[in-house]
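This report concerns only the one structure given below.
One protein chain is absent from this view; the other protein chains keep their places.
The first chain written gets the first letter, and so on, giving A, B and C; residue counts start at 1 in each chain.
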Amino acid sequence: MIIVVKPGASRDQVEKILGTLEQFHLKAHVSEGAERLIIGVIGDKSRLPPGALELLPAVEKLVPIMESYKLASRAFRPEGTAFEVKGVRIGGTELTMMAGPCAVESEEQVDSVARVITSCGARFLRGGAYKPRTTPYSFQGLEKEGLRILRTVADRYNLLVISEITSENDIDYASDYIDIIQIGARNAQNFRLLSAVGKSGIPVMLKRGIAETIDEWLGSVEYIMSEGNYKIIMCERGIRTFETSTRSTLDISAVPVLKSKTHLPVIVDPSHASGKAQYVRPLSLAAIAAGADGLIIEVHPNPICALSDAAQQITPDEYRVIADEVKAIAEIIKRTYPQ
Amino acid sequence: MIIVVKPGASRDQVEKILGTLEQFHLKAHVSEGAERLIIGVIGDKSRLPPGALELLPAVEKLVPIMESYKLASRAFRPEGTAFEVKGVRIGGTELTMMAGPCAVESEEQVDSVARVITSCGARFLRGGAYKPRTTPYSFQGLEKEGLRILRTVADRYNLLVISEITSENDIDYASDYIDIIQIGARNAQNFRLLSAVGKSGIPVMLKRGIAETIDEWLGSVEYIMSEGNYKIIMCERGIRTFETSTRSTLDISAVPVLKSKTHLPVIVDPSHASGKAQYVRPLSLAAIAAGADGLIIEVHPNPICALSDAAQQITPDEYRVIADEVKAIAEIIKRTYPQ
Amino acid sequence: MIIVVKPGASRDQVEKILGTLEQFHLKAHVSEGAERLIIGVIGDKSRLPPGALELLPAVEKLVPIMESYKLASRAFRPEGTAFEVKGVRIGGTELTMMAGPCAVESEEQVDSVARVITSCGARFLRGGAYKPRTTPYSFQGLEKEGLRILRTVADRYNLLVISEITSENDIDYASDYIDIIQIGARNAQNFRLLSAVGKSGIPVMLKRGIAETIDEWLGSVEYIMSEGNYKIIMCERGIRTFETSTRSTLDISAVPVLKSKTHLPVIVDPSHASGKAQYVRPLSLAAIAAGADGLIIEVHPNPICALSDAAQQITPDEYRVIADEVKAIAEIIKRTYPQ
Partner (left out) sequence: MIIVVKPGASRDQVEKILGTLEQFHLKAHVSEGAERLIIGVIGDKSRLPPGALELLPAVEKLVPIMESYKLASRAFRPEGTAFEVKGVRIGGTELTMMAGPCAVESEEQVDSVARVITSCGARFLRGGAYKPRTTPYSFQGLEKEGLRILRTVADRYNLLVISEITSENDIDYASDYIDIIQIGARNAQNFRLLSAVGKSGIPVMLKRGIAETIDEWLGSVEYIMSEGNYKIIMCERGIRTFETSTRSTLDISAVPVLKSKTHLPVIVDPSHASGKAQYVRPLSLAAIAAGADGLIIEVHPNPICALSDAAQQITPDEYRVIADEVKAIAEIIKRTYPQ
């Protein structure tokens, strides 16, 4: 950390800064610029009461040098993270395709989607059993019955299951049915849930909070990793901006930014980002072209009758077209598309 | 809800829209404008699969007429909501002052703040026992011991306790110590927690999510109210914008907007909004002048040694100055300042 | 336009609304929903004083049905716009590649870039002669000498010139040197400049304002088109959000959204959007995969010595790699790459 001292600060005021650092067992490295005095702080900054230095009258600003996350940082694993979930590899050169309905409604519904996506290379079946909805009057999901359906259908097609959990109290039960736990955008900074998922050791896909900076998102990852669970996928699903033509604004730049900041695999969710079926194809292709490690796409056999978010779900036929184009782009940028 | 039909839609396509409405037992009211065909939809829209109509090719857009919240709406209680917590009135003409340290650190710390704020009219003691922090390496709060300290000190000064809960699993325990449960910005859409707090019947202060629109915030309120708990305070604490001079951007307009949209009391948190002690005074005065029903302010006997968010905590002496000015402004706008 | 009437509005208040409409020669179409009275307004709404209806006490809200732009709307030219600039076609299936240095510094500098981009299919040479800079102390461009250099080099390689104009007073002079006038993000709502450029009849590339919604952007386009100039390219260059890892957030969804809202060609600027050379490649590929009609990329023979925005300029060698990958993706999505 670097302390920029206000112009015109008195000698006493500077001494007060240095004394405060000493009090917390930190070393100071003073250097005089043309227009400002700069103090470099060396040592374990976590000893320092957060915000304390800002209160000293001679402090103009503090400049952090290190990120606040460590395990999530690229420097922790420069070669990148790839891992296996029940024999299916995620990360590395491999692309990962996840698809399924927004909400689980019935076994028939899930089966008809699972059949198609399996034939197009997807290895993960998604589907919401616990649905966080903006209003309490909307369909909240089939809950346990939903998980049972997902598992049954997934086993039939040799797929793995990814589904959202919204409370630490559901982890035990869900772990019998789910291969990857999804943490949704609304719980992206529910640190109690993140810690619990970290302790569970179950692979996690952590969606970005709707207004989370990339650095804060890596802070959320750190909550999971610091419990010893390193099997984490980060999922970009759009951020909130002033633009309302799409539900969220897909932050496509987050893909290469994450590739430079962290070692973890990055997946893009074009369905939630746009909220409109017609934009799922262009955003899917863009995500892969930008270097994403995979996609999670909402597919429904009959979107018009879906119990949730009909507008953003595509049909199995539309999924086939996207899968073919993704495969072709994968070749150009030297990625492996799942067989 | 109103359906705007695309220009050039065929007769068949319009029939398809009308047929879909009929299928879900909704009535249609067609009207032909100069440039667009408009279909008014009458009946219980919750029968309609969400998003389904957007998928019909002739639909240009849907326009909601009603808000998605009901109990939180001003129309539900046009006269406004005022309620008592253990004999202390919140809402109406009364201003409510809440103050205390960011995090509970020790009984001495809390006591020295409580003594001063009591003498200036505050009736609620705040203090964090469970601290959600952006990184797992920061101080996470004294937890149960923190609650015990708050209760002890509050009882000594005849204050009531408001403190944050971050998991549904803590409600039972906390209810022995807390008079108002605070739900923080990061859990603003943790619907499981909102429902659980609703069921508990304990008064709640619900902070705005960092990127929550006012309408979404009222949707979160609805989760609590729909469980039968109507003792809710809404707390504006700043929203995320592109501006970084302050930690968040205090949405001062939210105060009068909420006054027109809902019947619930509105409190402003200038400490978290700005993140800087030097801005707490101007923002406190602005909030009261704008019509807020009260303030929640972070006060620490010795901010520079605080274990969390030192930069935004003011001293007891600074609090006194603000309280006096708030009192004077209260008179001008015909509000009652607590004795 | 639709007027939603407040619940509980009196008969007199509703009559007042109807009377106001009549006063401005508009027809009303009243329909009674389950919970709200709705008034459809038919006729030329431009006669109505803007904002007047909102002031009537019984009006809950107004819902616009039509967009405020007409000529820019897809409905105006459903088949899409393609046009020629001195024999070079823009729009349609053709991809357009524009490249060149951020700022024109010298003839040698521009020449060395022009040579390479020409060999990779670019037909437009870009380069800033008038540079709008956030601080008055930065390099402001070579101005007239810059335009002369651009023209000289472009003619040598049979390229066309695109360059930014920042004042209506420069149009006459610039028209001797420039084939496409670029309007930058900071002047995106400088309506005087837009009208002047519209009157000039010179083809225009209009960048999106940093916080302009897509609908407002189309309103800016309308200023140009309403003067009779229809040769317009829209350029997405990133919007301002809370995320700071990139200079702006490239709104990749704007590409398909514009394809559905307007008939005009859409080009993406990955250099300004990200502000970092290392992200130009992934964002370029993403833009083309998402359906953009072309790219404008900053290339500098020796970025480290550039007089402006060195960080976002790539080398000619890096440009070659991108051009090859763009060409390969173009084939997959059935676009024509320039020979």
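Just a few scattered comments:
The rule we apply is simple: a contact is a pair of C-beta atoms (placed from the backbone, for glycine too) under 8 Å apart; a residue touches a chain by one contact, two chains touch by 3 or more.
Since the model is a prediction, treat every value here as computed from it, not as a measurement.
For the chain missing from the display, the contacting residue among C:28, C:42 or C:56 is C:56, taking the whole complex into account. Touch with the chain that is not drawn comes from one residue among C:187, C:200, C:229 or C:284, which is C:187. Contact with the chain that does not appear here is found for just one residue of C:166, C:200 or C:284, C:166. Panel shows subunit B; residues 211, 213-215, 239, 241-246, 249-257, 260-261, 273-274, 278-279, 282-283, 285-291, 325, 328-329, 332-333 of it touch the chain omitted from the view.
Annotation for subunit A: contacts to the undisplayed chain at residues 2, 4, 7-8, 29, 31, 33-36, 38, 40, 42-43, 63, 65-66, 75, 240-242, 244. On the side of subunit C, the interface with the absent chain consists of residues 20, 46, 49-52, 54-56, 68-69, 132-139, 166-169, 186-187, 189-192, 195, 210-211, 216, 219, 222-223, 226, 240, 276-277, 303-313, using the contact rule stated above.
The definition used in the following text is that only the chains that are shown with their structure count from here on.
Each chain's centre was taken as the mean of its CA atoms, and the one lying most distant from subunit C is B. Of all chains present, the one whose mean CA position sits nearest the global mean of protein CA atoms is A. The distance from the centre of subunit B to the centre of subunit C, with each centre set as the mean of the Cα atoms, comes to 38 Å.
Subunit A and subunit B, compared by their mean Cα positions, are separated by 26 Å. Counting partners per residue, subunit A has 211 as the residues that reach two or more other chains.
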